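In this view, the complex is presented without one of its protein chains, the others remaining in place.
Order as written gives the chain letters A and B; numbering starts at 1 within each chain.
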Amino acid sequence: MDIEARLAALGLTLPPPVVIAPHIRLPFAFVRVSGNRAYISGHAPLDLDGRVARPLGKVGSDLTIEQGYEAARLTALSILGSLRRTLGDLDRVTSWLRIFGMVNAAPGFTDLPTVINGCSDLILELYGPERGAHARSAVGLAELPFNIPVEIEAEVAIA
Amino acid sequence: MDIEARLAALGLTLPPPVVIAPHIRLPFAFVRVSGNRAYISGHAPLDLDGRVARPLGKVGSDLTIEQGYEAARLTALSILGSLRRTLGDLDRVTSWLRIFGMVNAAPGFTDLPTVINGCSDLILELYGPERGAHARSAVGLAELPFNIPVEIEAEVAIA
Partner (left out) sequence: MDIEARLAALGLTLPPPVVIAPHIRLPFAFVRVSGNRAYISGHAPLDLDGRVARPLGKVGSDLTIEQGYEAARLTALSILGSLRRTLGDLDRVTSWLRIFGMVNAAPGFTDLPTVINGCSDLILELYGPERGAHARSAVGLAELPFNIPVEIEAEVAIA
């Protein structure tokens, strides 16, 4: 079964590009392709209209750990949306390589891996244990853009 | 027009390697080349004598956002200085791939993308929209070395 079919089977829809306030400029590529690699910019959790998903704030105070997990899952969907727009077909991703998971962490909140599992679990569910396997870090940042709870950067191999 | 000519046309000079206090050791390569990739260490904003540029501190309290933007632009020039010393010629960079922008963020300061635009804008001005396109993250760190306001790590493709 290909990735698009799995997305459909799971009832998942990918969001459009992020909608930002008019005074903000983001002069970079959401996905940068070079040879057989795609470099993926730091992505945010989005609603299906492209707006940054709520709640905003720090995991461990403004968000529960379950809400943090959900934000990381939404961020994976944002990344998949960008990959589909750039690559044309999510099956061109032959291997996930690196996921760098950044949590907007409340002071003393250290269960960062469980939050970023929201991304890893979805990638593994869609791509399976071989193509979906990835190196990962899950760390707590002091601040993230627009006060989003999770930001994720990644790198994949492509055909 | 090549990159050196564009730098000259813009009146820009690249700084020498960073000058650090004698008790600090930095036992790594500012640029590490492997095959057609160059991995660029986290760089600081520098003055033309190689000293860390002032002001130091956190963007959003010690520095205004405009000063943060300028620090990110100076950091791009530091990176270009290291690339020229390692590669011999800035035109060997065929594609910018990844810019990881780290801001020394005051509590509650979240306009991190606007700060790192100081780097992205200069790279795009010099390399144009195709060679200069890059994936990017812009995030808020708790502390940076020597209390610099911005640190930027990057990866480029080279000929």
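Keep in mind that, in the parts below, contacts are C-beta pairs under 8 Å (C-beta built on N, C-alpha and C of every residue); 3 or more make two chains touch, one makes a residue touch a chain.
Because the structure is predicted, anything quoted here is derived from the model rather than measured.
S.K.: For the chain that's not shown, point to the residue among B:A53, B:I116, B:L144 or B:I158 touching it.
M.R.: With B:A53, B:I116, B:L144 or B:I158 as choices, the missing chain is touched by B:L144.
S.K.: One chain is left out of this view; which of B:A8, B:L26, B:L48 or B:A159 touches it in the full complex?
M.R.: B:L26
S.K.: State which residues belonging to chain B touch the missing partner chain.
M.R.: 24-32, 34-35, 37, 39-42, 100, 102, 141-147, 151, 153, 155
S.K.: Going by the touch rule given at the top, which residues of chain A touch the chain that is not shown?
M.R.: 36, 95-100, 103, 105, 107-114, 117, 120-121, 124, 133-142, 155, 157
Please note the rule applied: only the chains that are shown with their structure count from here on.
S.K.: Could you work out how far the Cα centre of chain A sits from that of chain B, in whole Å?
M.R.: Taking the mean C-alpha position of each chain, the two centres sit 25 Å apart.
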